[in-house]
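Every protein chain of the complex appears in place save one, which is left out.
Read from first to last, the chains carry the letters A, B and C; within each, the first residue is number 1.
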Amino acid sequence: MTHAATVHSLWTTAAAAPDKIPSPDIEYGQLSPTLIVLGAAIVGVLIEAFLPRRQRYVAQLFVSVVALAAAFAAVIGLAAGDYGTSKARVAAMGAIAVDGPALFLQGTILLVALVAVFTFAERRLDPVVHGNRVDSFAAQAAAVPGGDAEKAAVKAGFTTTEVFPLVLFAVGGMLVFPSANDLLTLFVALEVFSLPLYILCALARRQRALSQEAAVKYFLLGAFSSAFLLFGIALLYGYAGTVSYSGIADVVDGQVRNVTPALAGTMGNDALLLIGGAMVLMGLLFKIGAVPFHMWTPDVYQGAPTPVTGFMAAATKVAAFGALLRLLYVVLPGLRWDWRPVMWGVAIVTMLGGAIVAVTQTDVKRLLAYSSIAHAGFILAGVIATTPEGISSVLFYLAAYSFVTLGAFAVVTLVRDAGGEATHLSKWAGLGRRSPLVAAVFAVFLLAFAGIPLTSGFAGKFAVFKAAADGGAGALVVIGVISSAVAAFFYIRVIVLMFFSEPRTDGPSVAVPSPLTSSAIAIGVAVTLVLGVAPQYFLDLASQAGVFVR
Amino acid sequence: MENLIGLLVAVPLLGAALLLCGGRRLDGKGHYIGTVLAAGSFAIGAVLFADMLGRGEHDRAMHSKVFSWIPVGGFRADVAFQLDQLSMTFVLLITGVGTLIHIYSIGYMEHDERRRRFFGYLNLFLAAMLLLVLADNYLLLYVGWEGVGLASYLLIGFWQHKPSAATAAKKAFIVNRVGDVGLSIAIMLMFTTFGTFTFAPVLTNADHASEGKLTAIGLMLLLAACGKSAQVPLQSWLGDAMEGPTPVSALIHAATMVTAGVYLITRSGAIFNAAPDAQAAVVAVGAVTLLFGAIVGCAKDDIKKALAGSTMSQIGYMILAAGLGPIGYVFAIMHLVTHGFFKAGLFLGAGSVMHAMNDEVDMRKYGGLRKYMPVTFITFGLGYLAIIGFPGLSGFWSKDKIIEAAFAKGGTEGWILGGAALLGAAITAYYMTRVMLLTFFGEKRWAPDEKGHEPHPHESPSSMTIPMIVLAVGSVFAGGLFSVNDAFLKWLEPVTGHSHGDSPLSAAAVTAGTMVVLVIGVALAWAQYGRRPVPRTAPRGSLLTRAARRDLLQDDFNHVALVKPGQYLTRGLVYVDHKLVDGVVNGTAASVGGLSGRLRKLQNGYARTYAVSMFGGTAVLIAATLLMRAV
Amino acid sequence: MNPVNYLYLAALLFTIGAAGVVIRRNAIVLFMCVELMLNACNLAFVTFSRLHGNLDGQIIAFFTMVVAAAEVVVGLAIIVTVFRSRHSASVDDASLMKL
C-alpha cells in the first residue's frame, strides 16, 4: 500500500466521519456489577469529600459492603438469567464479554472483596491510641513516618478511610479484567485495578518504611510490566489490525486474509503475532506472579498492610488468571502449539521455584507469597490443559484458593506483638499452646495449601491435575506432585512450630478480633471445608461456566 | 478310648494353666497339684496301654481328630492325635519318669519360693512333649517340638537371677531354633511334594516321591533332630543346659526331650528308608556324637556336665541305631527307654549328692560319699552299672543290640560304625567309672567354702530317694524284661518295621567284645582315680583333656565363626541404616534446603534486579515462542 | 519514507526505556523510562493505525496517554512520599525486604 493511498484513506475517513457517528449501545443491565461497584467507588470519593471525618468510616463501610453485595446479587441475577451459558454474549460494542467464566470470576472476586472489606474495616486489633480505635492503615499516608505530622494525625485519630473507595475502584477494574474482550479494555482494566493497589500498598500503619518500599517496587515493576503488555498489544494490533479478541482470533485462524501486504512485505508478520502474544502474556504472568516475573510478590506481600495483601493475593490472581484464560482460549487457540510448550516451561519453573524458595523463608507473609507463586504454577498446569475441563478446573481452583489465602492472611493480622503484627516465624513458636483455636484454624489453611484431602486445596489440585492429565500433560502432573511434596515441607514446618515447640516467653499475643475479621476467617474455613468435602455443586458451577463466548 | 488321647495332653496343660495363672494363693499346694496331674496323665496312659495290649497287634493304632486347625486352600492341618505302639512307648516313658521327677522335685525344690511356677513349667513340658509324640501330622508335632523347647528354655533359666542360667537358656532355645528351621523346611518340602504333611499319607507314599526330594526332607529332619537331641554340630547347648535345676536335667535333658530327635527319625523311618544318603548322614552324626559326647564326658569335673556328655553320647547311640534303618529302629527306641531309666536315675542321684553338698558340683570336692548317703550310692551305682552295660542290666541289652546292629550294617561302613560303637562303650565305661570313683569312693575331699559352711552330707528325704529307687529298679530290669523273647521288638515292629542285617560277627562275638572293652575302660579309670588319691584341683591335663573340658572347642568355634561376625554384621548394618539408607533421605531434604538457600539469594531486594529478571524472562519467552514456530 | 521505520524507532525507544529501567537508580528516572516505553507503544500504535488504515490505533494512543497520566499521578505520589521519608529517590536504597 502506497503512502498516497494511506494518506488518502486517512483523509477520506476523516472527511466522511462527522455527521454519522453511530451512538454506541451499552447493555447496562449486563454490565451492572461493574457499574454498581464503580458507582459506589465514586460515591465513596464524594463521602471523603463532604462527610466529616467521624462519620466517614461507617458511611464508607456501609457503602462498600452494600455495593459489593448488590454487585454480587447482580452477578447471580445474570447467571440465573443464563447469561453464563445460553445467553452468553459480547456486550458494550464488543468491549466486554458476558459469559460463564466472566460471571463466575466476577462472582468470586466480589465475594473475596466483600470478605476483604471486613478485614479492611477491622478496628479491634491495634491498641487504642488516644481513645481512638484504629485500623491497619496509616493515620495520614502523606505524613512522614515518625514525623510530627504523623504524630498529630494519630493524636487527632485520623484514619485513611479512602481505602474503601480505593478497594472499590480496584474491584471495578478486576471485574472488567477477566471479561475484557478487547486488548484495550484489558489494558485499561489492568491499570484501573493496579493503580489503587499501588496506593493501598503504601498505607500500612505500622512499619511504614516497608510499606512504602513495597509500594514503590510494586508500582515501578507494575508500570514496567504494563508497558510490556501495552507494547505487546501494539504488536498484536499491528498484526491483526484490530484489538478485539474475536478479530485477532479470526486473523490467527486465517479466516481473514491479513490486510497489510506492506507489513507482509517487510517482516514475517507471524513474528508480530508471536512477539506481541508473548509480551501480552508476560504482562499477565506478572500479575499472576509466575516465575520469572514473580520477584515483586514476596516483597510486596510482606510490605503491604496485611488486609491488602490478602485482598491482592486472592483477587488479583483470580482476575489475572481470568484474563489469561480468555486470552489463551479466545485469542490464541490457533496458536496452541506455539504457546503451550512455553507455558509448560513457565508452569514448571513456577511450581518448583515457588516451592523450593519457600522452604527457607522465615517470615509468614513471605512464606505465603512464595506459596502463592507455587500455586500459580499449579493453576497454570490447568490452564495448559486447553480443554473445557481445564477451564472449569482453573475456575474452581481459583475460587478455592482465594478464600484460603484470604483466611490465612486474616489470621496473620491477629498474631501481634508490640511492633504490630508478628510475622517472623520464630515468633509463632508454640502458638498452638497459647491459643489452640487460632493455630488450628491456621493449620487448616496450611493443610489446604498443602493439598491435604478433605480440604478445598486437595479438590482444586486434583481437578487441575486431572484436567492436565486428560490434556496430555502427564509430566506436568508428576512435577506438580513433586513440588507439592516440597511445598508440604514448609507448611508442615509452620505447623510444627505452632504446635510442637515451646512458646517463647516474649512471644506474640493473639488479638481478639471483632466480628468483622472473625467472620472473614470463619467464611474462609467454611469454604475450605465445604469445597473439600462436597465440591460437586461448585464443580458443576465451574463446568457450566467453562465456556468462553467469542 | 480315642477321646482319652486328647485328655493325655489336656491334663498336664490344665496343670500348667492353673499353676502359672493361679497366682500366689496356689503357692502352698502348687507342687501337689502339678504332681497329681502328672500322675493323672500317667494313669490315663496306663489305661490306654492296657486297652492297646488288649487288641491285635495290627489294629492297635488309634486316631482321634479334635478339630480342623488351619484350613487354607490345599493346606490342611488338623489338631488330631495318633496313638500307636511307638507313641505309646513314649507316653509311658514321659508320664512315668515325669511323674517320678515331679515327686522328686517336691523335695528338691522345697526351699525355692518359686516352686509353684517350677511345677507349672514341668507340667507345661509334659503337655508339650506328649503333644509331640501324639501328633498325627508334622505341623502339630512342630508345635510340641517348640513347646518342649520353650519349657526347656524356661526351666534351664529357672534361676534367672544367675546370668549364666539366663544365657544358657537363651543359647538352648536359639540352637534349637536352628534345628527347628530344618523341621519347618522339611514340612514345606512335604507339602510341596505330597500336598500334605500328615504322617499316614506321607509315610505310606514316601516311596512314590523322587529320592532327591526324600533326601532333602531327610536331611532337614536330621537337622531338626540334631538341634533337639544335641547332636554334633548342634550339641553345644546341652552342657550349658545343666544350669537348670537337676530334676530338669534328669527329665528334659536326659530322659525325654533330648530323645525327641530319635523319635522324629524313627517316626519318619519310611522317608529315610527311601533316602540312603540321608541315612548315611544320620549314622555319621550318630557315630561322631557318641564319641564326641563320651570324650567330653571324660574330662568334666562338674558331675552334671559329665553326665550331660554321657547323655549326648548315649543319644548318639540311638541316632546311630535309627540311622541304620529297619535294623536299628527298635533298638534305638529300646535304648532310649532304658537310657531314660538309668540316666534319669543317675541325674537324680547327682542331684541328691548336690543337695547334700550345698549344691557343690565339682566331683573333685566329693569323695567317699558312699558312707554318708547309702541309698543314693546304691541307686546311682545301679544306674552306673546299667549305663556301662554290665551284663544283665538294662544298658547291656539295649546297647549291645545297637553295636550288633552297627556291625550288621555290613561292609567297611559296618566295621567303622561297629568299631566306633565299641570304642564308645569303652569310653563310657571309663568316664562313668571315673564319676563313680570321684564321687563315692576315696577319702572325703570337701572342705568349708569361703563362707565357712562345711557341707554335712546326709541322705536326701524320701520324696527324693523313692523316685531314685524306682528308676534304679527300672534301670536294672527294664532291658531284660524287654528282651524276654524279643517282647519289645514284637511290640514295636508293626510300626517301625524290622529287618535282620547280616552281621559279620556273631552276637556272641559282639557281646564278648563289649565285655572286653568294658573291662578295659573300668580298669583305666580305676588305675587313674581308684588307686591313688585325687587332687582337689584338676591337673592341667593333656591337650585333648583341655580341649574336652572346653567341649572340644565347640563354643570357641561358634564364637569365632558365628557370634563375632554376627555382631560385626549387625553393628555394621546399624551404621549403614543410619548413615546410608536414612542418609539418602535426609540428604535429599538437605539438598532441597541448600538449593532453596541459593535461589533465595536472587531475591536481593533491588527493584532493578527484579526488572532484569522480568526483562530477561520476556526475552526468553519471546525467543522460546519464536523457536517453537521455527522448529 | 516507509512507515515501518517508525516501528523500528518505536522498538528502539522501547528498548532504551527498558534498559533505562534496568540500569538507572533514581526512581524518577526509572519512572521516566517507563513513560518512554509507553510512548514507544503509542508510536507503534499510531504507526500501525496508519498502516492498517483504521483509527483504532490512534484512539488507543489517547487512552494510553490518559492511563499514563493517571500512572504519573499515583507514581509520583508514591515516589514523593518515599523520598520525604528517606530523603533519597534511589530505588536501591529501598531494599529493606529481600531474600
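Just so it is clear, a contact is a pair of C-beta atoms (placed from the backbone, for glycine too) under 8 Å apart; a residue touches a chain by one contact, two chains touch by 3 or more.
One rule holds in what follows: contacts and distances are computed from a predicted model.
Engineer: Among "Urea ABC transporter ATP-binding protein", "NADH-quinone oxidoreductase subunit M", "Branched-chain amino acid transport system permease protein" or "Sarcosine oxidase subunit gamma family protein", find the name that the UniProt record gives to the complex chain excluded from display.
Structural biologist: From the listed options "Urea ABC transporter ATP-binding protein", "NADH-quinone oxidoreductase subunit M", "Branched-chain amino acid transport system permease protein" or "Sarcosine oxidase subunit gamma family protein", the omitted chain resolves to "NADH-quinone oxidoreductase subunit M".
Engineer: Name every displayed chain that the left-out chain is in contact with.
Structural biologist: Its contacts among the visible chains are A, B.
Engineer: Give the residue, chosen from B:Asn205, B:Ser462, B:Ser506 or B:Ser591, that touches the chain omitted from the document.
Structural biologist: B:Asn205
Engineer: Going by the contact rule already stated, which one of A:Val90, A:Cys201, A:Ala463 or A:Val549 would touch the omitted chain in the full complex?
Structural biologist: A:Ala463
Engineer: In the complete complex, which positions of chain B touch the hidden chain?
Structural biologist: That gives, for chain B, the contact residues 20, 58-63, 65, 67-76, 78-80, 82, 84-85, 136, 139, 142-143, 145-147, 150, 153, 157, 160-163, 165-167, 169-170, 173-174, 177-178, 180-181, 184-185, 187-189, 191-196, 198-205, 208-210, 213, 267, 269-270, 273, 326, 494-497, 566, 569-571, 573-574, 577, 581-582, 584-585, 589.
Engineer: So which bits of chain A touch the chain we can't see?
Structural biologist: On the chain A side, contact with the omitted chain comes from 392, 432-437, 447, 450, 452-454, 458-459, 462-463, 465-466, 469-470, 474, 477-478, 480-482, 484-485, 488-489, 492-493, 496, 499-503, 534-536, 539-540, 543.
We adopt the following convention: only the chains that are shown with their structure count from here on.
Engineer: Hey, how far is the Cα centre of chain A from the one of chain C, in Å?
Structural biologist: A distance of 23 Å separates the two centres.
Engineer: Taking the mean of the C-alpha atoms as each chain's centre, how many Å separate chain B from chain C?
Structural biologist: Going by mean C-alpha positions, chain B sits 97 Å from chain C.
Engineer: I need the residues of chain A touching at least two other chains; which ones are they?
Structural biologist: 216-217, 220, 224, 228, 298-299
Engineer: So which bits of chain B are touching at least two other chains?
Structural biologist: 600, 603, 605, 607, 611
Engineer: Considering only the defined contacts, which chain C positions touch chain B in the complex?
Structural biologist: The contact residues of chain C facing chain B are 18, 21-25, 30, 91-92, 94-99.
Engineer: Using the touch rule from the top, collect the residues of chain A that touch chain B in their complex.
Structural biologist: Listed in rising order, the residues of chain A that touch chain B are 216-217, 220-221, 224-225, 228, 270-271, 274-275, 277-279, 281-282, 286, 291-293, 295-296, 298-299, 337-339, 341-342, 345-346, 353, 356-361, 486, 489.
Engineer: Inside the complex, what are the residues of chain B that reach chain A?
Structural biologist: 589, 592-593, 595-597, 599-600, 602-603, 605, 607, 609-611, 613-614, 616-618, 620-622, 624-626, 628-629
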